[in-house]
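Shown here: the complex without one of its protein chains, the others still in place.
And now, chain A:
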Amino acid sequence: MPLFLIACIAGQGVAFDADQVDSVVDIGEIVAVPRADPSVRGLTALRSRVVTVVDTRRSLGLEPTAPHVRRAVITQQDGHYYAMLVDALDDIETFETRSMPLVAPKEDRWSRAADGMVFRNGEPLLILDLAKLVPQPAAMLA
(Lines give C-alpha, C1' and ligand atoms only; values in the text may rest on other atoms or scores of the structure.)
Protein backbone atom coordinates (compact mmCIF):
# COMPACT_ATOMS: atom_id res chain seq x y z
CA MET A 1 0.00 0.00 0.00
CA PRO A 2 1.34 3.42 -0.87
CA LEU A 3 2.63 5.69 1.86
CA PHE A 4 1.13 9.15 2.34
CA LEU A 5 2.06 12.28 4.22
CA ILE A 6 -1.00 13.87 5.75
CA ALA A 7 -1.21 17.65 5.92
CA CYS A 8 -3.71 20.42 6.20
CA ILE A 9 -4.17 23.26 3.73
CA ALA A 10 -6.88 25.88 4.35
CA GLY A 11 -8.78 23.56 6.66
CA GLN A 12 -8.84 20.71 4.14
CA GLY A 13 -7.10 17.48 5.04
CA VAL A 14 -4.81 16.47 2.21
CA ALA A 15 -2.42 13.63 1.52
CA PHE A 16 0.80 13.74 -0.50
CA ASP A 17 2.34 10.67 -2.06
CA ALA A 18 5.44 10.08 0.10
CA ASP A 19 7.46 9.33 -3.06
CA GLN A 20 7.05 12.98 -4.07
CA VAL A 21 8.16 14.29 -0.70
CA ASP A 22 11.83 14.94 -0.18
CA SER A 23 11.66 16.21 3.39
CA VAL A 24 9.56 18.26 5.75
CA VAL A 25 11.06 21.46 7.17
CA ASP A 26 10.41 24.81 8.73
CA ILE A 27 11.87 27.23 6.25
CA GLY A 28 13.85 30.35 7.10
CA GLU A 29 13.75 33.85 5.71
CA ILE A 30 12.19 34.28 2.27
CA VAL A 31 13.52 36.53 -0.50
CA ALA A 32 10.74 37.75 -2.78
CA VAL A 33 10.80 37.24 -6.55
CA PRO A 34 9.28 40.41 -7.99
CA ARG A 35 6.88 40.03 -10.90
CA ALA A 36 6.72 36.26 -10.66
CA ASP A 37 3.45 34.34 -10.45
CA PRO A 38 1.65 35.19 -7.16
CA SER A 39 1.93 31.57 -6.08
CA VAL A 40 5.72 31.99 -5.98
CA ARG A 41 6.25 33.24 -2.44
CA GLY A 42 9.97 33.64 -2.97
CA LEU A 43 13.28 31.91 -2.53
CA THR A 44 14.83 30.50 0.58
CA ALA A 45 18.06 28.72 1.42
CA LEU A 46 17.78 25.18 2.60
CA ARG A 47 21.22 24.10 3.66
CA SER A 48 23.27 24.98 0.62
CA ARG A 49 20.43 24.86 -1.82
CA VAL A 50 18.14 27.57 -3.13
CA VAL A 51 14.54 26.44 -2.85
CA THR A 52 11.53 28.08 -4.49
CA VAL A 53 8.80 28.64 -1.92
CA VAL A 54 5.29 28.01 -3.23
CA ASP A 55 2.23 29.48 -1.61
CA THR A 56 0.14 26.36 -1.92
CA ARG A 57 -3.08 28.20 -1.12
CA ARG A 58 -2.47 30.56 -4.02
CA SER A 59 -1.76 27.58 -6.29
CA LEU A 60 -5.17 26.28 -5.33
CA GLY A 61 -6.76 29.62 -6.12
CA LEU A 62 -7.35 30.54 -2.48
CA GLU A 63 -6.43 33.50 -0.32
CA PRO A 64 -2.69 33.83 0.32
CA THR A 65 -1.11 31.85 3.14
CA ALA A 66 -0.40 33.92 6.23
CA PRO A 67 3.13 35.35 6.21
CA HIS A 68 4.14 33.63 9.44
CA VAL A 69 3.53 30.12 8.08
CA ARG A 70 6.90 28.45 7.74
CA ARG A 71 6.09 24.76 7.64
CA ALA A 72 6.74 23.27 4.24
CA VAL A 73 6.98 20.05 2.31
CA ILE A 74 10.08 19.89 0.13
CA THR A 75 9.60 18.28 -3.26
CA GLN A 76 11.80 17.99 -6.30
CA GLN A 77 10.23 18.59 -9.70
CA ASP A 78 12.21 18.63 -12.96
CA GLY A 79 15.48 19.13 -11.14
CA HIS A 80 14.26 22.08 -9.06
CA TYR A 81 13.48 22.04 -5.36
CA TYR A 82 10.24 23.55 -4.09
CA ALA A 83 9.04 24.24 -0.57
CA MET A 84 5.25 23.85 -0.57
CA LEU A 85 3.76 25.77 2.33
CA VAL A 86 1.22 23.88 4.42
CA ASP A 87 -0.78 24.98 7.47
CA ALA A 88 -0.03 21.87 9.47
CA LEU A 89 1.52 18.46 9.10
CA ASP A 90 0.09 15.40 10.67
CA ASP A 91 1.41 11.93 10.12
CA ILE A 92 2.71 9.42 7.65
CA GLU A 93 0.43 6.48 6.98
CA THR A 94 -0.35 3.93 4.35
CA PHE A 95 -3.75 3.98 2.71
CA GLU A 96 -5.75 2.31 0.02
CA THR A 97 -6.41 4.94 -2.60
CA ARG A 98 -9.84 5.55 -4.03
CA SER A 99 -10.64 7.39 -7.16
CA MET A 100 -12.38 10.72 -6.81
CA PRO A 101 -16.11 10.51 -6.40
CA LEU A 102 -17.82 11.39 -9.62
CA VAL A 103 -18.88 14.98 -9.48
CA ALA A 104 -19.53 17.41 -12.24
CA PRO A 105 -16.11 18.59 -13.43
CA LYS A 106 -15.50 22.09 -12.22
CA GLU A 107 -12.89 24.55 -13.26
CA ASP A 108 -11.67 24.45 -9.74
CA ARG A 109 -8.01 24.21 -8.91
CA TRP A 110 -8.53 21.70 -6.13
CA SER A 111 -9.84 19.13 -8.56
CA ARG A 112 -7.11 19.88 -11.09
CA ALA A 113 -4.41 19.16 -8.54
CA ALA A 114 -6.25 16.25 -6.97
CA ASP A 115 -5.31 12.72 -7.75
CA GLY A 116 -7.86 10.62 -5.90
CA MET A 117 -8.65 10.40 -2.24
CA VAL A 118 -8.08 8.33 0.86
CA PHE A 119 -10.14 7.87 4.00
CA ARG A 120 -8.72 8.18 7.47
CA ASN A 121 -11.06 7.21 10.27
CA GLY A 122 -13.87 7.92 7.90
CA GLU A 123 -12.58 11.42 7.11
CA PRO A 124 -11.87 11.95 3.42
CA LEU A 125 -8.44 13.30 2.53
CA LEU A 126 -7.72 14.68 -0.92
CA ILE A 127 -4.57 13.33 -2.56
CA LEU A 128 -2.76 16.31 -4.06
CA ASP A 129 -0.23 15.84 -6.81
CA LEU A 130 2.65 18.14 -5.87
CA ALA A 131 3.78 18.33 -9.50
CA LYS A 132 0.46 19.97 -10.38
CA LEU A 133 0.78 22.53 -7.59
CA VAL A 134 4.17 23.77 -8.80
CA PRO A 135 3.65 27.00 -10.73
CA GLN A 136 4.54 26.92 -14.41
CA PRO A 137 5.69 29.91 -16.42
CA ALA A 138 2.83 31.54 -18.26
CA ALA A 139 5.03 32.23 -21.28
CA MET A 140 5.32 28.54 -22.02
CA LEU A 141 1.70 28.46 -23.09
CA ALA A 142 2.21 30.90 -25.91
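We adopt the following convention: contacts are C-beta pairs under 8 Å (C-beta built on N, C-alpha and C of every residue); 3 or more make two chains touch, one makes a residue touch a chain; residues count from 1.
Operating definition for what follows: contacts and distances are computed from a predicted model.
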(message) Which of the following is the UniProt-recorded protein name of the chain this complex doesn't show: "ABC transporter permease", "Chemotaxis protein CheA", "Formylmethanofuran--tetrahydromethanopterin formyltransferase" or "C-type cytochrome biogenesis protein CcmF"?
(response) "Chemotaxis protein CheA"
(request) Can you work out which residue in A:G11, A:G122 or A:P137 touches the chain that's missing from view? (result) A:P137
(message) In the whole complex, not just what's shown, which of A:A36, A:L62, A:L89 or A:A114 touches the removed chain?
(response) A:A36
(request) State which residues belonging to chain A touch the missing partner chain. (result) 29, 31-37, 39-40, 43-45, 47-50, 52, 78-80, 82, 134-140
